[in-house]
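What you see is the complex with one protein chain gone and the rest in place.
Chain lettering (A and B) follows the sequence in which the chains are written, and residue indices restart at 1 in each chain.
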Amino acid sequence: MKKLTAALLAALLLLLFAVPAFAEIEVEDESYYQKFKGQGISINVYNWGEYISDGAEEGTINVNKEFEDLTGIKVNYSTFASNEELYAKLKSGGANYDIIIPSDYMIGRMIKENMLEPLNFENIPAFKNISSQFVNPIYDPDNAYSVPYTWGTVGIIYNTTMVDGDVDSWDILWDARYMGDILMFANSRDAFAIAQKRLGYSFNTGNPDELEKAAESLKEQKPLVQAYVMDEIFDKMQAGEAALAPYYAGDAITMIADNPDLAFAVPREGTNRFVDAICIPKGSQQQEAAEMYINFLCEPEVGLANCEYIGYSTPNDAAMELLDDEMRNNPIAYPSEEVLQNTETFLSLDDDANKLMDKLWTDIMSTNEGTNQWLIPVFLVLCIVASITINVVRRIRKKRDSMY
Amino acid sequence: MKKRKWLSNTYIGLIFAFLYLPIGVLIAYSFNESKSRAVFTGFTFDWYAKLFHNDVIIQSLINTLIIAVVSSIVATIIGTAAAVGINSMNKWMKSAMMNLTYLPIINPEIVTGVSMMLLFVFLKLQFGFTTLIIAHITFSLPYVILNVLPKLRQMDKFVYEAALDLGCTPLLAFRKVIFPEILPGVISGMLMAFTFSLDDFVISYFTTGPTSQTLPVTIFSMTRRKVSPEINALSTIIFIVVLATLLIVNFKDLRKQKKVQRSEVGV
Partner (left out) sequence: MKTKAASLPYAVWTFIFIVVPLAMVAYFAFIDEAGHFTLENVSSVGQYTPVLARSIWLAAIATVICLVIAYPLSYLLSRMHVGRQKVFLMLVMLPMWMNFLLRTYAWMTLLERNGLINRFFALFGLGPFEMINTQGAVVLGMVYNYLPFMILPLYSIMVKIDNRTIEAAQDLGANSYHVFSKVVLPLSVPGITTGITMVFVPAVSTFIISRMLGGGGNLLIGDLIDLQFLGNAYNPNLGAAISLVLMVLILLCMSIMNQFDNDEGMEGALL
């Protein structure tokens, strides 16, 4: 008995003081990374939430820390939740980032609005690891601004204990049977894409009529939606708080690993195939150090660590080779050609379409009951009148009081 | 009568249960073995150990403390001086200044945050420590002034003038006569500024930069996915520290009171 307690205690102590084991990363050319050592340089990285291996689990790699140890460059890491949020943060100015990881259409929009710095690919030799099918993508035709980081599809994650029948159409997100059990994207482009696909449109036309119709259908859906979320979805789906939610394939893998009741399906109407890529925004003061960081992310072992942690599909051939078979053959991460045939990639829309979408999105989010739009002006006038009345009454009263 | 006492005690108990329910949940989950908040699998101290290895949390805690210390000290200096000045103004100027002071208190925080963001962008200030400290000083200033002013008003004006007549320079007179009198107000103002700065989220959210995330901003980005129990552990530690401090202060007060009472009885 005593032995057992001692063993338990020892185990506890080990757990308490276990420092994550340092898994040395092997890089191709170590001398390349020595350039800025000891200069006290730092770079600001702005990434999606939970989108890099952070070494929290035993035996995994903390990518940022490895980079810091290797190069002596400090990484200031912060996160965003959607492309639109990233765009707003950059657009409102003031914040100075050296690395950002937007998705395809946002990269296109940023290139058009001159928000990105062209990359010097001489500083990114590891770019050769990127699979040729991801080079010169449609959003960055000359491949001047971006280096692909991950890719994936959008589909429906559902809880098999709460949904009966097959999930094969976006229609199920409009199914009144699941009222209050549906989660929906909290960003405009992804939400609109689903409505557009469901209505049989392309999500790249920017046709105002089609956008309006999609907005209508999203408004229709609103009473059925439990919540509009982004990464909150992990917690909610894993805990069985909701039955259905559209989200990214890679995240579905992570969620299914935690809760085997969950499953993932790509609807037959077709879906979005996205690429998230690493870019350097205009105004970066550490471009070369940032390129070093990009190169580091393209290293096979780093790519592998990230791919295993994030669960998204990797465009990095060298990392893919290191991947274990189970993951490589996972149909969620690497779907069949047949599924991929039926996908479209987001293109950046023109300014008018973007504006209209922003406006419609605000409308969708703010509608429920119809309230008269004169309510507020009337309320304002009432306030002023009340204020005047009180003052007048008070003055009269004072006068009356002073008469006695 | 007894029945009423019972009723009122139940009432007080219920409200405090309401106030402390979520805090109990927070603390309980800092001991939860599982990372998920869906299930309570077992008791562990792991998260407390892991907390000290979590660079992101520790770094933002340090940032938060630096910003709170610097901004509360600067706000106290500027605010105390301002209160002294306002106290000696005539009625019209005083009311103008007071309206200006109330403005940031009454104005919704989000509007203050947004307006400062616009200003910093316009001034081309890089978002970071500077912008955060400026913002925190700005919203703490009114609280310092409102704490110091009543103390100044209670003071006998003539003591200061007497000190001047007796040959003190204004600065010396301030140090020797006014300052000791208003010190309690200055201290409570500084504490308030410090507390508000520690806990501020809304204004920091609009003025933060990539290098200076404060704890509330970090917590916000976590709430969008999953709050790691390490944060619960940190809050539990903060809670216990504050509780201990308050208890010690209260206890000392009580002892002092008793002493005073005893000496009064002795006389």
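The rule is short, and it goes like this: a residue touches a chain if its C-beta (ideal position, glycine included) is under 8 Å from a C-beta of that chain, and two chains touch if they have at least 3 such contacts.
Please read all numbers here as calculations on a predicted model, not as lab measurements.
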Options A:Asn120, A:Gln285 or A:Thr367, residue touching the unrepresented chain: A:Thr367
Residues belonging to subunit B that touch the chain removed from view: 8, 11-12, 15-16, 18-23, 25-26, 29, 37-38, 78-79, 81-89, 93, 97, 100-104, 106-112, 114-119, 122, 134-135, 137-138, 141, 145-147, 149-150, 170, 188, 195, 199, 201-202, 205-206, 215-216, 219-220, 223, 227, 231-232, 235, 238-239, 242-243, 246, 250, 253-254, 257
Residue numbers in subunit A that touch the chain omitted from display: 82, 84-85, 87-89, 91-92, 180, 186-188, 222, 225-229, 239-241, 355, 358-359, 361-363, 365-377, 379-380, 383-384, 386-387, 390-391, 394
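Keep this in mind: only the chains that are shown with their structure count from here on.
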Sites on subunit B touched by subunit A in the complex: 36-38, 44-46, 49, 53, 55-56, 117, 120-121, 124-127, 131, 209-211, 213, 221, 224-226
List of subunit A residues in touch with subunit B within their complex: 15-17, 19-20, 42, 44-46, 49-50, 65, 76-79, 81, 92-97, 230-232, 234-235, 238-240, 258
